[in-house]
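Take a look at the structure set out below.
Of the protein chains in this complex, all but one are displayed in their positions.
Entry: chain A
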Amino acid sequence: MAMIRVLSLVLSVLSSVTLLWTQSGECNNGRRSADAVDTDFSGFSVPLEHSFEVDDVPRFRLRGALQFRGGREQGVYLSQNQLSEKDRNTLKDVAAVDGLYRIRVPRVSLQVDRQTEKQSEGYLTTFVRACSLVESHLSDVITLHTDVSGCVVGISIVTIPGSCRGIEVEDEVDLEVFNTTISVVAPVTAPVPETAPYIERMEQEMEKKGKNPQEQKSFFAKYWMYIVPLVLFLMMSGAQDQSGGGAGGGAANGGGR
């Protein structure tokens, strides 16, 4: 709990500086290697790897395979293995020392026509705290984010629930099978200023105005029949008061009477 509190304080990350990555970083689309003839047009698969070590040095092992269904709807399925007895124990040990559970996927493009099979020139990695994975009984949500061209740019993993309360997971069976929800998220198209509906609405207002002149009459035009008698009444009562005073105004009113 204390750690979480500190966390919220942390990360006051400042300027962005760039330097020194010699490795070329591009999405491996459009480049087929010589032996990539087995491209399946109905889809393809990439490995999903994970790593959890007590000493916190990443050693990635295969967790499962992501099956992409090409075409319009970018469907994705994850076929994954059960955790072995040894892995379960390691995971519990890692959780006990508050280590990290990391996953990674190679950088691929999801568009079938551009797709080549995986290459080892770059991975996208992310992590979740091992304890939260254990406490959520291996139920995690993995999201792959793509850019406009369909190239995977990032991966994220969360567990539900995401907290670490220190609950002991007794049942070994709970840590055998992953209960994973996986999805691919493409960027949302941001809205532009909506001029057309606005103008339409304005026009409707104008039309309404034209059709129903009664509605748009001014306050005085609507209620003149009440206002005029009221004013007359007030004037008369005023004149009565003043008539005794003998002022010029009073005389004039008197003439009116």
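Methods note: a contact is a pair of C-beta atoms (placed from the backbone, for glycine too) under 8 Å apart; a residue touches a chain by one contact, two chains touch by 3 or more; residues count from 1.
One rule holds in what follows: contacts and distances are computed from a predicted model.
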Omitted chain (choose from "Transcription initiation factor IIB", "UPK3B protein", "ER membrane protein complex subunit 1" or "DNA repair protein RAD51 homolog 2") - UniProt protein name = "ER membrane protein complex subunit 1"
Among the options A:Val76, A:Leu91, A:Leu110 or A:Val128, which residue touches the chain absent from this view?
-> A:Val128
Listed in rising order, the chain A residues that touch the chain left out are 3-21, 23-27, 56, 98, 100, 102, 107, 122-129, 132, 141, 143, 145, 147-149, 151, 153-154, 156, 158-164, 185-195, 197-198, 201, 205, 209, 215
